[in-house]
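Below you'll find the structure, written out as structure tokens, and then a few comments.
As you look at this complex, bear in mind that one protein chain is not there, while each of the others sits in place.
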Amino acid sequence: MKPIDSTVTAKLQAQRGQAEALAIWQMIWAAYEREGVEGTEAYLAGLLELPGEGDHEDVEGRP
Amino acid sequence: MTVPLANGERWRLVSITVRQFRGVAKERRFEFNGRPGLLHGNNGVGKSTVALALQWTLYGRFPEGVLPNTAYDRFLSPIHLKGKPYSGEVVLSRGREKLVVSRDGPTKEFKLQIGSTSWSGPEAEEKRDAVLGLDMDSFVRAVVLQQSRIRALLLDDPRERNKALDRLLGMDTVEHLLDVIKPREYAKAADAWRAKVRAEAQRYEERERLLAEQLEGAQQRARGLKFLNKDFNPTGLRTRYAELGRDLAALGRKYGLDFPELPPCAETRQVGAVSRAFQKGLQAVRLSSELRQRMSPIEKSIATLTALREGWSERLQRRDRAREAIENLVSRHGEEKRVLEGRAELEGELGDLQRQLKAAGALRQLLEDALAFVEREAPRGCPVCEQPLPERFDLGPRLQQRMESLASEEIAKLHGRREKAEARLAQAVEVLRHFKEGRVELDECQKDLERHRQKAVEATGGVGIAENKVAARLDEALAKLAQEREHLGAGIAAMEQDLEAIDLRERALREGLVPVVEKRDELARHEQDGEKAKALHERDDGRAQRMEALAARLEAIRKALLDAKQELASESLRKAGPRAQELYGKLVRHPVLDTLEIQATPRASKVDYTFTVSAKGSSATARDARLVLSDGQLTATALALFFGLAESAGHELDFLYVDDPTQNLDLPCKEAMARAIAELSRRRQLVVSTQDEDFVSFLETAGFRQEAVIHHLEAWDGTPTVHTVAPA
Partner (left out) sequence: MALPTILKSEVKLTTGSGVQVSARELEALRVDDATSAGILAVLFWCGDREVDGSWLIVDAAEIHEREGESVSATRSALLRTSRAQPWLDGLRRHVDRYWPPFLDAFKEEALRDHGSLVEELARCHREGLIEARLPEHRILAAEHRATLAELIASHGEADAGRILQDLLAYLLALAGYRKVTNNPVGVPDFVLSDLARDARSGSKVVFELTLEEADRLLRLCRSAGDDQLAQAVTARRTRLVRE
């Protein structure tokens, strides 16, 4: 594990209630190691949910 | 053959072999054997090819920005012999261990060999990183010191300077991650989800308000039609329609009809069918009620009797006209009998006249014959009476005269009389014909009248009616029927009123209450949609919360990254500090500001680096190095930091490759740099590449050349001509 990864991990572990942030960090780092910045961007983009992206469900019979 | 220096702890560079690579069209091998090395020569003789070959052979690629938009194959293949396969080999040694790294351009083959064990491909790449203890980024940062990166530390733009230091300290990864980790995007996404929910809720409420207003309007109109609040729902609709059905059935019964009650109507979509059934019931009452049933034969009878009455009058008139015609004939011509007698007389007279005419005709013929004879024979006796004729009696003219008088008078008279008789006869015949026709006509009229009278008798139910009483009887019957009709008509009018009233009620239901219930149904559907929407809103709210939570977590990650950066950078700077300070002193030799401090300072969303110089570390004298040092001094300061960091980096390579370290330095600084390098080379293997001959001289003076392998790249014709001198 690189110093960056282990240092960030340690900092998140030291804070209370950041278990989920830590899990996300691990995914970010894994994506970065695999595919660099593009991989990380792709991973983060996958987490982002915006209205209007395939979100249309019929409520009033209208999309 | 030179003997490699023994070190035993870390890897040193033994040789770099370059084959058909960039500025080396053929093959060149640069031996170092673990010793310090110097590559010197003018620009363009291939010095940078050696550095590139070292990096490429070990790692197969270059940092971002080294070869922008350039295909490796084109760049790395020899400048003079494009298209030729290129390859490289780097040999390192650690004590008795020998590490051979080779890479082939076209086949992309990468091999690693330590002793008799070899690896290839990805396995070899992993082994290399493990054995050398650093990846490409760290290699470029801590082993190959290039002028371009030194220059970056002196840029005016603080952002660019910080980026350069980030690269130097290996913090560019952190910066890359900080660039892409953007919590604000997720906070905005959360806001967007909430805005969507709010907008939808608002649209829902607006539509609900509109529907409620429309419902209120419909209810007002319904109240105008005397409906009550309790009617304004499906139960009310059903109740009202049930009432209507019952009342219609009662109406039917009142007017002698029995039909089933209307089907139930609890929903507006049933109204059409119920309304049609209602109209059907209404029509049934209108057409088939007892009153109608009674009225129908009466009207039929009235029609019949009226037709009979009119027919009787017509026939009577016709008969009377026929009679009158006969009477007219009688008054003009007398009785028919007399006319008949007259005709008989005329016929007799005509017979006589015919005979007379015949006789006259015969006589004339006789006379004509006699005349012809006389003219022909000139007889002496009369051909007629055969008496002798007197002398010179001209019989012919006398015959002629006689014949003419017979023809012109008697026959003419006879003819005249005959014509008159014929005319009178014809007239009589005509009159008689008229009489006959008149009689026939009269007879027919009478029969017709008789038949009609019979019909009238049947129609009025009498036994027999005299002709002169038929009209009166018919009139009487008609009057009676008319009276009955009037009576029934009043009842039917009342029935029509009842039907009209109930029809109005049904129309009021359809036009007043049904729209209310329809609008209510619409509002009910809208509420159901609202319930469904609520579930979706909860989901969207969940998404908003997720995005918010993500934003918070990413914010925590950013903070941890910044803290990590500050910590790691500070750690690197702290480790490099003493050596950097020492080199700063040797290279810069500032008379006052003799202390260098480089710090990583955290800010709100970044880490700033500060180069501060001071007199003996006193904070009162501390200044930003950029403001008080010259460009040359700043370059020397940057180099001091470079070396400090490189020397303090922990990896398994015991050599540094220094490329052109004296740009921008004045002569004293170059001399100081030469001394520093010579001193450093006593602790680790340094390979220096330079085109600066002053610096080369200083290196010799500093004693570097005595221990170093010197490669003088003298000329270049696609491949450098190298003159190598190794120490004994």
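Quick notes
Letters A and B mark the chains as written, and numbering starts fresh at 1 in each.
Operating definition for what follows: a contact is a pair of C-beta atoms (placed from the backbone, for glycine too) under 8 Å apart; a residue touches a chain by one contact, two chains touch by 3 or more.
Every value quoted in this text rests on a predicted model; they were computed, and no experiment measured them.
Within the whole complex, touches from the chain that is not shown fall on B. Among B:Lys127, B:His434, B:Arg453 or B:Arg520, only B:Arg520 touches the chain left out of the display.
Only one residue from B:Ala212, B:Ala307 or B:Ala344 touches the chain missing from this view: B:Ala212. From the options B:Pro85, B:Pro234, B:Pro602 or B:Gly617, the residue with contact to the unseen chain in the full assembly is B:Pro234.
Panel shows subunit B; residues 205, 208, 212, 233-235, 520, 523-524, 527, 530 of it touch the chain omitted from the view.
Keep in mind that, in the parts below, only the chains that are shown with their structure count from here on.
Note for the complex: subunit B touches subunit A at residues 173-174, 176-177, 179-182, 185-186, 189, 192-193, 196, 200, 526, 529, 532-533, 536, 540, 543, 546-547, 549-550, 552-554, 556-557, 560-561, 563-565, 567-568.
For subunit A in complex with subunit B, the residues that touch the partner chain are 2-4, 7-8, 11-12, 15, 18, 20-21, 24-25, 28, 32, 36-37, 40-41, 44, 47-52, 57, 59-61.
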